[in-house]
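Complex shown without one protein chain; remaining protein chains in place.
Read from first to last, the chains carry the letters A and B; within each, the first residue is number 1.
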Amino acid sequence: MTSTRYRRLATVSLVVAALALSGCGSSSDSSAAPPPKASKPTGQITFWHFFTDREAQAIQSVVKDFEAANPGVTVVVKGGQDDEKMRQAISVGKGPDVGLSYSTDIVGNFCSTGAWRDLGPWLERDKVDINQLLPIVRAYTEYNGTRCSMPMLADTYGLYYNKKMLAAAGYDAPPKTLSELKEMSLKLTKKGADGNIEVAGFVPSTTYYENSSAHLAPIFDATWLTPDGKSNLAGDPDWKAMMLWQQDFADALGAKEVAKFNAGKGEEFSGDNDFQKGRVAMIMDGEWRVAFLKDQAPDVDFATAPFPVPDDQADRYGAGYVTGNIMGISKGSKNPEAAWALIKYLTLNTGAIVKLANGIKNVPTTHAALSSPDLQVDDAFKTFLDVFENPNSQTSPSTANGAVYQNQFDAFFQQWERGKVDDLDAGLAKTDQEIDKALQLGQAP
Amino acid sequence: MTAVEVGVRGGTERLDERPSRRRGRRNDRLLGIAEHSVAILLTAVFLGPIVLIVLTAFMSSGQTLTSDLWPHEWHLSNFRQVFVEAPFLTWLKNSLVYSVLATGFMLLSSFPAAYALARLKWRGRNLVLLAVITMMLLPPQVTVVPVYRMWAELGLTGTLWPLILPNLVGDAFSIFLLRQFLLTIPQEYSDAARVDGASELQIMLRVIVPMAKPAIAATSMFMFFFTWNDYFGPLLYTSDEPSNWTVAVGLASFRGLHHVQWNLVMAATVLVMLPVVVLFFFAQKAFVEGVTLTGVKG
Partner (left out) sequence: MLLMAPWAIGFVVFFVYPLIATVWYSFTRFDLLSPPKFVGLRNYRYFLFDDPNSWKALRNTFWFVVFMMPARLVSALLIAQLLTRIRRGGSFFRTVFFLPALAPPVAATIAFAFLFNPATGAVNTLLGWIGVEGPLWLSDPALAKPVLLTLGVWGMGDIMIIFLAALLDVPIEQYEAADLDGAGPVQQFRYITLPNLSPVLLFAAITGVIDALQYFTQAAVASALASGVATTGGGTASSLGYPDGATLTYPLWLYQMGYQNFYLGYACAMAVILLVISLVFVSFMLRRSASFLGTEDLR
């Protein structure tokens, strides 16, 4: 290249670099404190959520109720939005006034970066009693003392069992402890002439439907993080207990056969779901499965119960995993007053919550809604409400980097299930290190 | 488009037009049968998944994920649901706008660049070629961040323009492909025209472009098919403006949070593929049977 070309290249690079760097610092308008007095909400706000179809319609009708109760406010609703889209939009200052996320993973990040406004001052100004919400949902809607979100409906997990299949094997009650679960599964499992499992009692694999380690953690009372935010897999013996339980259970059925059965499972959310097709007798699943069963497999004679607990923790029976949807106000919202009004309506107004819960068949999050006579509850659904209110139920801790630690542990667990781990203790310690390092990667210096 | 129309090659016979002249007609016939058999066998293998897609498009929602290969009932309503109830025509229109404009802009900007790289000699030519190729090496997942912000500043997010406009400044893949094709046109033709006193521009437009029509056709088709099936681009820029969705994005919308309607996805896939298949069937003659890229007299 000639010297003039070098020079030209250099100037171009400098100009571009200047442009790039100038675009770097995202405009950070500070999360302004709310105006000192509540004013009547007016104007237009945008509301993004992730629902589609029937569930979106349920949301829509409740939003309409809100508009009716607040004339002067129009809500522009966009469905099918996920966390990434919200993040992109907020980062360029075009975030929705109100955003709804389908999990609690982003709470740590959105709260610590201010992507969602701090709602503490707003709650204080309007004298909202935060204790209307159950403690567990309060836990997953705030991070490090900053409350930047409010919970919409919740999900809880329990045991579904096929009454007919259990009765045929001589059981009239669901298992309450893990050893009962194992014993019943062995009896309920039917193998073919070639040794392959044709019908399973229960599938002891963390990659089978909702059997993930996160959902099993409350069953074993396993804690993910130490109080100072470090990974606790090696420190808490319940994790090892969980993994040994899984291995023992799978070996009893035949680890290879279990893997094969798992690989051939039907799509979770289709008519081919194993439980709906009678291919498995007992599964762990969320409260939404009730509606699916009624809709797609009405012939299945099923019932629900809390998931069995380890034998030495029998007094914790009734506990389960809890998670939920959360909503917040974007950093750059131009109409926070109306946005706040919508959030209050959707998360604290009993009528709205009950209507939503009935429509989407998820669990309501306030005491008032849970005890409302308008809430449609049948026996199957009641299990999940009980799990929700059980003091031993747990949720996953929030970190500044979402669910990274869960993925890392899952990867290790999958290796374990394949028999690739020789030294369990060393493996757990190593995974702890990996998790801690990954958390550090996201720390600001 | 026949060999005769595209440039004169003086008596060069074409591979698919020559009579069979090898030793022994019987050997020939056996060989021909063998070749046809292989072709038919391969056809079965290649068409298998396509057939599966088409069959699934006719199934009911519940049947799609079972092991049944043949629909119990033929749900033509799936197609109606995709075409009528979903705004399929809008998606089609958007896809057409995107693909046609992108392809057109690409040709306008990329052909001259490819021409310069292939047929003109200048310092730094190879370095620029390397630069063109390098443009394709950066993973889109990261280039998207600064580029997206740029478009957001310009207020064009939510539309398809961030995908169409960059083609005005060239598309690396197309430039590279066109360059390779253009390399194979012998210099004699350009030289002859130069001797006749034509300017460089005239050479490019009057001599080379007609000879490169098959190459242009091929490159255009690539661009068209790529943009037609492009999912992440339109998803990134238009996902919150359903009125601007292309068919690729619309295809993915047949899902609830917990439930994917595979039969509708497949029906939409069939409808999405149909126009391009038809397009290809008619366009293939243009550049396969009429192509003469090399072949000099003597």
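Brief remarks on what is shown
Assume a residue touches a chain if its C-beta (ideal position, glycine included) is under 8 Å from a C-beta of that chain, and two chains touch if they have at least 3 such contacts.
What you see is a predicted model, and the numbers here were worked out from it, not measured in a lab.
The residue touching the chain not shown here, chosen from A:87, A:191 or A:367, is A:87.
Remark: the omitted chain is touched by one listed residue; of A:259, A:291, A:377 or A:429 this is A:259. Contact with the omitted chain, checked across B:129, B:156 or B:209, is made by B:129. In the full complex, chain B touches the hidden chain at residues 12-16, 18, 32, 35-36, 38-39, 42-43, 46-50, 52-53, 56, 65-67, 69, 109-110, 112-113, 115-117, 120, 122, 126, 128-143, 145-147, 150, 166, 168-170, 173, 175-177, 180-181, 183-184, 214, 218, 222, 225, 229, 231-232, 235, 248, 251-252, 255, 258-260, 262, 265-266, 269, 272-273, 276-277, 280-281, 284-285, 287-289, 291-296. For chain A, the list of residues touching the undisplayed chain reads 12-13, 16-17, 19-21, 23-26, 28, 84, 87-88, 90-91, 109-110, 113-115, 194, 207-209, 212, 259-260, 262-265, 267-270, 331, 401-404, 406-408, 410-411, 414-415, 418, 434, 437-438, 441-445.
Basically, only the chains that are shown with their structure count from here on.
Between chain A and chain B the centroid-to-centroid distance comes to 41 Å (mean Cα coordinates, whole Å).
Residue ranges on chain B touching chain A, taken from their complex, read 61-66, 123-124, 127, 146, 148-150, 152-153, 157, 239-240, 253, 255-260, 262. Within the complex formed with chain B, the chain A residues making contact are 1-2, 5, 20, 23, 48, 50-55, 78, 80-81, 85, 88-89, 91-92, 94, 102, 266-267, 269-272, 288, 292, 296.
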